[in-house]
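In this view, the complex is presented without one of its protein chains, the others remaining in place.
For clarity, chains are labelled A and B in written order, and residue numbers in each chain start from 1.
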Amino acid sequence: MSITGLFLILFLIVHLTVNSMIVFDDTGVLFNQAAHFMATDPIIGIIEPVLAIGLIAHFVFASIITYQNQAKRTITYSGLKRYKQKDSSVGSTWTSRNMYILGAVILIFLVIHLINFFWKMKVSGDPLLEEATGLGGDIENAYALVTTKFIEWKWLVAIYVVGAIALGLHLHHGVWSAFQTLGWSNRKWRTIWNVIGIIISVIFAGGFAFIPLYIMIQSMV
Amino acid sequence: MTALNSKIPEGPLSEKWKNHKNSLKLVSPANKKKMDIIMVGTGVAGAAAAASLGQMGYNVKVFCYQDSPRRAHSVAAQGGINAAKNYRNDNDSDYRLFYDMIKGGDFRAREANVYRAAEVSNNIIDQLTAQGVPFAREYGGTLATRSFGGVQVSRTFYASGQTGQQVLLGSYSALKRQISKGTVTMYERRQMLELVVKDGKARGIVCRNLVTGEMERYSAHAVVLATGGYGTIYFLSTLAVNSSGAAAYAAYKKGAFFANPSFIQIHPSCIPQLNEYQSKLTLMSESLRNDGRVWVPKSKDDNRKPTDIPEEERDYYLERRYPAFGNLVPRDIGARAAKERCDAGYGVGETGYAVYLDFKDAIKEQGKKTIHSKYGSLFDLYKKITGEDPYKQPMKIYPAGHYTMGGLWVDYNLMTTIPGLYAIGEANFSDHGANRLGASSLMQGSGDGYFILPYTIGDYLSGEIKNPKPSTDAKEFEEAEKEAIERINRLMNINGNTTALDFHKKLGKIMWNYGGMERNEEGLKKGLEMVTELEEQFYKDLKLTGTTDSMNQPLERALRVAASFEISRLMLRDALNRNESCGAHFRTEHQTEDGEALRNDDKYMYVSAWEYKGDNQEPELHIEELKYDHVKVQQRSYK
Partner (left out) sequence: MDLTIKVWRQNNPHDQGRFETYQLSAASQDMTFLEMLDALNEQLIHEDKDPIAFEHDCREGICGSCAMMINGRPHGPEQEVTSCQLNMKAFKENDVIVVEPWRAQSFPVIKDLVVDRSAFEKIMEAGGFVDVDVSAVPDANTYPVGKDIAEESFDAAECIGCGACVAACKNSSAMLFVAAKVSQYALLPQGKKEGLTRAWNMVSKMDELGFGSCTNTGSCEAECPKGISLAHIARLNREFLKAGFHNLAAEKR
């Protein structure tokens, strides 16, 4: 879990960097260039399936572990439910106890995300992609696709914000937990990883939520 | 009265053990494989012995009543473990440790045994360290020590205030190692009810499976009892609530002599009884007296808060009465001095039966941090129980029953009067005389278990090679089981109105009042009558519910309480017989002008060993004369 998780964070860094081009250049040129590079670079081409495998592995491991772990306690504690003990799991965060649920939310989001963009760019195509980019050649206008989608369907923005928050919460526990599992932690580093985890989760949740919001707000003013 | 043969080897004191070891017969590895040993109890002594014997190649069967051997009450020892390592270069030696133990025991311990205990003490520290016991260290990385319990050298090794836990877990881990190797088989949740003696030799046990309620029989070539003491005869004591000595008592009934039952150490510093519901008292390690100062107000019924009482109105009575040792006087002296002050009306707390143990000055001198590193866990424990913070106000302490020096009589080989039955650790009587020196119980238990019994038991077993262990269908096993079942049925069928817990509480009160810190002829006689009366009531009015074929904890308790009555009587009888004061045994008729114990060496320099003669018969007294060739017997003085 920890290794695949950390690997996926690498992907997130690249993805957020590319996406941020949307914000930095309103003409879309930067983003289109970056998207084109990502689509055509041979190294990226090799990494892509690895990423897919990493993601699937992360999901499969998570499912197996969650299923196994849940089977270890067949009778649950009644005291908790009956008397609504507030802090039933003192010392553990809500996110740490619900990583699988958060993961599932992210997965659902991911499917929507892929259908909306990845599928269109790679497989089915979309008229918006054909629009002129000003870069010449056969570079697709990914910028037009992305911005138009968010402007046309406001509910999509909401989905993206929820997805980003789920990702942030997932990372909030995921980062320090990954280092703990790898044994890369002690009393001091535990605090440091926790802080880093919070920073990372804020950056990713904030970043990924900001972009659709930015596009939407831009279109409204 | 017959004299007992303790089989002390000849030769100079420091050579005795060495020579004796050389003369002990051995069992060959091939034969060891064929020999079974039963070990009852898994405290420091039992676990260490089982591990050692398993390692040697014997088949060892180990029994305990808890769900894990790690729960044995050695776990609760706090202060430390002595060894004559002389790591501090303070001129310590085997002889000095021996002398301190003999003196601490008020010249009622067997010289040769005590010297041997001191001699093997160094190996114990090496052994425990090798097992990964995390003893406290100095900054340089060497083992740290502290001075403890009325001695003038620093020889006590410790692991915070949890030395017993760490030492026990050390021997427990050695035991686990042997279990994983298959040399030792563990039987948890078994209560030993009967010892099986066949042809005059200990050959097995009958125990009750505490989960199923079934009776189980086990046979072997030898049986070792490492079952601890009987301190719960006071009900409230620092012992685990189930530490009753009932197993040793079962052996006594089969012919093992019970020695010095009246020697029970009262620990001077325990958290006082807070209310009538209390089920046990918690020890505050004696190591606290290294830095804490004991005092009571100078005026009676001083109701001010301790922090409001100015220095000049405090009576540091230990420092006043014993200027040389001050707060570090031995346990019995510290305990009686507290009782004296409280009886005189100077006691503090709600009941008036407590004294202060103050760390104000130590914190001022050494800083809170140092005090925390020395006693942090103890301070936390105190705060948890009382809700008071010892960093801010003095602790309240009072004496409580703590350790039983008395136990099954054993010879130099640790064998009881029943051939093939051994007793080690607190279960035997051998090394502590009339009072135990602080931090020497872990030492004696470990010594017996790791380095003494494994050698001496071979001497006996070498003669048993041709004697296969009996079948558990033998008549003796059948009879023993029948006895056990009858005992249980008798208790189950009383159908009275009083619970075993109630009886235990009543017994405890009698024993504390008439056989506690101070005793006298009249009180002891009265106590004897009262115990007998209570016992009669017990067999008329006990109430038990549940069944015998499943877990039944009140039944377990009732079986223990039944044994406690008899041990109590034995203890009172011994105290009555010993018409002198010595160590922890204080007869008010015999005291010096200063109120110290006054021995009568001419008449009582002996070990009293009692032989069971039948249920309604008086036990017979046997004596083992004590000779002191290597120390000068003197009046103990800690002034």
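In this section, a contact is a pair of C-beta atoms (placed from the backbone, for glycine too) under 8 Å apart; a residue touches a chain by one contact, two chains touch by 3 or more.
Everything numeric here is computed off the predicted structure, so don't read it as measured data.
S.K.: Among A:Ile43, A:Ala71 or A:Val111, which one is in touch with the chain left out?
M.R.: Among A:Ile43, A:Ala71 or A:Val111, only A:Ala71 touches the chain that is not shown.
S.K.: Where the complex has a chain not shown, which of B:Ile179, B:Ala250, B:Leu318 or B:Leu491 is the residue touching it?
M.R.: B:Ile179
S.K.: In the complete assembly, which of B:Phe135, B:Phe258 or B:Phe565 touches the absent chain?
M.R.: Candidates B:Phe135, B:Phe258 or B:Phe565; residue touching the omitted chain: B:Phe135.
S.K.: Write the list of chain B residues that the hidden chain touches.
M.R.: Where chain B meets the chain not shown: residues 48, 51-52, 55, 66-68, 70-73, 75-76, 85, 87, 123, 125-143, 159-160, 162, 164-166, 169, 172-174, 176-177, 179-180, 186, 188, 211, 240-242, 274-275, 277-280, 282-283, 380-381, 384-385, 387, 450-451, 454, 497, 499, 501-502, 543-546, 550-551, 553-554.
S.K.: May I ask you to list the residues on chain A that touch the chain which is not drawn?
M.R.: Interface with the chain not displayed, on the chain A side: 65, 68-80, 82-83, 85, 88-93, 96-97, 99, 173, 176-177, 180-187, 189-190.
Going forward, only the chains that are shown with their structure count from here on.
S.K.: Between chain A and chain B, what distance separates the C-alpha centroids? Give it in angstrom.
M.R.: 64
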